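Complex shown without one protein chain; remaining protein chains in place.
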Amino acid sequence: MVGAISFRRISMMAAGIAALVAWPFVFSTPFDLRMYGIAGIFAIMVLGYQFIFGHAGALALSQGAFFGLGAYVTGLMAVNWGAEFAITFPMSIVLAVALAALIALPVLRLSSHYFALATLGIGQVIALIAIEWVSLTGGANGLAGVPLPSIFGFTVARGWPLLILIWGFVAIGALLSWQIMRGFYGKACHVMREDEVVARSLGIDIDRMRFTMLLLSGAYGGAAGALYAHAIRIASPEALEFKTMLACLTMVVVGGRTRIGGAILGAILIVHLPEWFRFFDRAYLIFNSAILIALLAVAPEGIAGVIARLLPRPPSSHAKVIESVRGEEGTLPERRGLLLPSVTPILEVRNIVKTFGGVRALDDISIKLRRGAITAVIGPNGSGKTTLVNCITGVDTPDSGRILLADVDITGIRAHDVSSRGIARTFQNLRLIDDLSILDNVAVARFRAEHVTLRQALGSSIQDKAQARAYAHAQHLLHRLGVEDVDRLCGSLPYGVKRRVEIARALALDPMVILLDEPAAGLNESEQNDLAGRLQDIAADGIALLIIDHNMPFLQSLATYMICIDHGRLIAEGRPREIYQNPAVLEAYLGPRSAPLAAE
Amino acid sequence: MSEALLNLAHVSVSYGQIVALDDIDLTIGKGEIVALVGSNGAGKTTLIKTIVGLLDPNGGMIEFEGRPLARMPVHRRARLGIGYSPEGRRVFPGLSVQENLEVAATAGAKDTIRLIDEIYAIFPGLAQKSKSLGWTLSGGQQQMLAIGRALMVQPRLLLLDEPSLGLSPKLTDEVLFRIPDIVAGGTSALLAEQNMLKALEISHRAYVLRNGRIVRSGRSSELRDDNDVREAFLGGR
Partner (left out) sequence: MLQLTINTLALGAAYALVAMGFVLILNATNAVNFAHGALVMLGSYIAFTIGSLLPVVGLLLLPLLLIAAAIVGLLLYFIAYLPLKDKPVTSVFISTISAGVIFENAVLLIYGPEPRITPPVIGTSAFKIGDTVISEQSLAVIAAAAVLIVGQQLLFTRTRLGKQLRAAAQDPDIAAACGMNVGLMVALTFAIAAALAAAAGMFLSATYYASPTDGANYTMKAYIAVTIGGWGSIPGAVIGALLVALFEVVIPSLPALFPALMQAVPHAADLFTMTASTIALFIAFLIVLLFRPQGLFGETIKRRA
């Protein structure tokens, strides 16, 4: 990462680049150069595909359509109007992006297989149109006679000049991809792809991010297509056919879904293998597909992923990074100071009803949360506690009733907006991103606060100030919660530490309210006491806490107010001591005909 | 104890880092109704799923009728005589009541019809709805169907996971108090229940689970009146 590349990795990268540069000197027949050029073109297409398929994790089958469109736009403009490269190339990109935007708006909301096949269907339609519209596109034979690229009067000749042009664009594409994904924006993307629910709870607008990723993949696809038309001197429907999409998919699975080196490696391999294994002839494709299936089962992260796994992890330099923004605004969480409990509730739930298939999961529930107060919600399994949390956080929308945050109606607002307005949550089953470090997991929560967007990602310097500030903020919170050694990956942490990391992440959102779903589950007694102390600390800062749990001793000393829910209804509320005695509560938990327990 | 129908020794189950069950020792004899009580998250469902085979233990041993169950696939355990009524009922939604029962049968056609008739005799409410699809049934009807379906494998051990979940108190009574009759013919039952007092009323013995460990066990009649148990249940100490 930022300045954190080890010697091993640098030397690997240098070796790789040296090999790429040396290749056309070693394989230098005109035919070899042509193949290498095609490999470069496909590398651009695959780099683009990695945005939507690898980084965003959405199986789109549209890359061939963008590629083909780029080829046809260049072909048409160059052949029919004699337009120059400086015009045809950008136009290919612009129109491919336009197509991406057009299909993204309706299609991105669909879940995985609908999305995949919708994008495929669109690709097929475009391919059919290309074949049918003979007057425009030359029909099934395509548009022949596409000239070599002509830049301000100079024709880029076949062989070395064209090769340099193509691989120049590969370098630009690779750099751009690296710049966009290496920082904060890339981390947020990572979270989105691993766990949508967590991403939304951290204020990340998933739809917008996927949209951007699809547009980026369109841009690269269009660029690659434009170059392809120049390279093979024809714009043909073959570029639009499913074959091309399949090749792209193969390259990204073989090479690696998210690594730049993987895209280039995959493209070179898949373009050249048919030649190297020419004796296999037809059977080559069979061989190819069989390998693909095997790879999916055994090494789904591709060759680049396997190599990366073998390399040691780079040592972190986050200390230096944080040092570089010391004292700047936004690096430390605000201390609100001790707030007197106020009469006006910070979060109010009014008469919400939520029905699932005929059963009332929430039946006219009303709750008030006040600043600095710790409210516990208890109730047997299936009583509606999780539904309540989902309604407050925007994951579900209540059928009726209102939810107000600081007197503003937030009912029905989407989850990521609810998070950014100041409601954070932790999850019962601890949803941290296992292959990110502790620091990264917490810092991502500063996404909205640091106004991270694509533009910001493009413009961020090597230092990436926004990420540095987020790291500083995160480290402070983690330190406060007693978590050190923040470069460890989250997958291998003990349970108690994970729990505290999750709370730090919630705090990093700068929330007014935190909802904690069974925070004490799985903790031993001393860990529970430790957690209770820290939660009281947090409440003392003026944050309202809502805790769902059934661990009575944990809640008894911690909660200032307790609510009991059963069958979606509020059956008791008051001080914990009173609730413990309440016959209705005991009946809900133990069954009727039970005497109240002796007073503490 | 050598004639135990089901024997668990030092069984542990983890979800990744989280220890869900820790060193569980449990036996069930022939014809016994054993209750498994504890609050949410105590590990009752985990324990039952491990016996069924839907979860793998990472330590310890499970034996059914003297036969070790390790690595035996789920469907073979069912055919050995372990019936399962899952948490949340999980009847097959697109199949009718009759079909739900049929698919669980391992016997021939005639015997299957006889078995189904027996189940209708136990649950007359189901007989009326024999052609209704699973998803249209009410919670109580689904629970009866789930138990009936578990009985179709002619089990010697019946596993019931939270049959009272989501049911009104009246329905809970109907379902739970039927169980002793159902197993009267010598079948054993392991009943996991949040509703502790009712579970203790209908069972012979019970184990109390807390945080994945067994903290108390003994005769249900004794545990029922024990104040300490009630407190342990609610999470005290």
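When the chains are written out, they are named A and B in that same order, and each has its own residue count from 1.
Methods note: contacts are C-beta pairs under 8 Å (C-beta built on N, C-alpha and C of every residue); 3 or more make two chains touch, one makes a residue touch a chain.
Since we're looking at a predicted model, the values are computed, not measured.
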Of B:66, B:93 or B:218, the residue in touch with the unshown chain
B:93
Would you indicate which residue among A:106, A:153 or A:327 is in contact with the undisplayed chain?
A:106
Given the contact definition stated above, which residue among A:249, A:392 or A:445 touches the chain not shown here?
A:249
Of the residues in chain A, which ones touch the absent chain?
59, 106-107, 110, 112-114, 116-118, 120-122, 124-125, 128-129, 131-132, 242, 246, 249, 253, 282-283, 285-286, 288-290, 292-293, 296-297, 300, 356-359, 361
Chain B positions in touch with the non-displayed chain are 52-54, 73-75, 78-79, 84, 86, 90, 92-95, 99-100, 102-106, 109, 112, 135-137, 139, 142, 149-150, 152-153
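Definition applied: only the chains that are shown with their structure count from here on.
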Give, as an integer number of Å, the spacing between the C-alpha centres of chain B and chain A.
41
Help me check something: in the complex, which residues belonging to chain A touch chain B?
359, 380-382, 493-495, 498, 518, 521-522, 550-554, 580, 589-594, 597-598
Footprint of chain A on chain B - complex, ascending:
17-19, 39-41, 139, 162, 165-166, 169, 172, 194-198, 211, 227, 230-231, 233-237
